[in-house]
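Heads up, one of the protein chains got dropped from this complex, but the rest are sitting where they should.
Take a look at subunit A:
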């Protein structure tokens, strides 16, 4: 495993899941589901394809992802909590599950002799917390639940469904296949590349009403406009033909497109020159399967460089969560990062964050571009199952 993990490697922890892993309606791959700093000790719900996952960090800081449904009475496990001895505990009846295997490890009332252990205290969700929930705040305690102790031996053989999860380059990635997860592949390269860059990092998240395949093409076509990072990656008209390269095969296939374009997409008066003449050359390498992309702009003149990682999480047929992480370096890195963050926040506040990504994604169907053709030729056929009416 080449990805950076917190605590022990998920691959090392990988054991036979307590239940067969259900399909998420997407090709088998490491799919990004969250920024690393979105995940803490309290389970949170995230969606990938057609499945909801409860994702949390265990006591050792290892990221765990579990099917967001208690196998007992189907309550979302993201409504639960972590106990002091590291189990994921359902909020309804207190059933507990092992973070590595998903095996049921404790049922609060259960004991060999019908005598409930004195060590169990399950005053769980107090009235006050539920009043807050009643008022719409959805607040719950982030305090770990009391330790539940060792299994009594009478728990069911089964458990819940765990997904392999890994933290790599600030993203939480989940393996959606039924088989043993492979190495991270292209992402490892992205990670090593990104980690060589010292600079200022900002992140952003936006929900885009578009199929993830269209949004991946939008990243190939105009990453600066799609991510709202025109100051870093450029978003204006291209000044030369793109250079397209492909690499890898199967799930590891990538396409690299290098484009030189004007930094700003400003309106142009008739046939006069553009008002802004700064040209940015951006190389985009994108996974044909998942759309995970890294963009690199080398420093030139008085302008510093930057590296951007963009991740797509399909959450519906026409809904994709777009997460990005931009690291600026060189001259003016702090200013450019601050401006990028401020611009992202401004668009979110005025609710226009998804407008431009959607417009670029809509335009790919009518755009003739060498980079798009290369990506479409590499993309696995099942990518379209999720987006073109097939039941995911």
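The rule is simple: a residue touches a chain if its C-beta (ideal position, glycine included) is under 8 Å from a C-beta of that chain, and two chains touch if they have at least 3 such contacts; residues count from 1.
Throughout what follows, contacts and distances are computed from a predicted model.
Consult the UniProt record of the chain that does not appear here and report its protein name from "sn-glycerol-3-phosphate ABC transporter ATP-binding protein UgpC", "Thiol reductant ABC exporter subunit CydD", "RagB/SusD family nutrient uptake outer membrane protein" or "Aromatic ring-hydroxylating dioxygenase subunit alpha".
The record for the missing subunit names the protein "Aromatic ring-hydroxylating dioxygenase subunit alpha".
Which of A:36, A:61, A:76 or A:182 sits in contact with the chain that's absent?
Touching the chain that is not displayed is residue A:76.
By the contact definition given up top, give the residues of subunit A that touch the hidden chain.
For subunit A, the residues touching the absent chain are 69, 71-76, 79, 91-94, 104, 107-110, 114-116, 118, 120-127, 130-131, 133-134, 154-156, 158-159.
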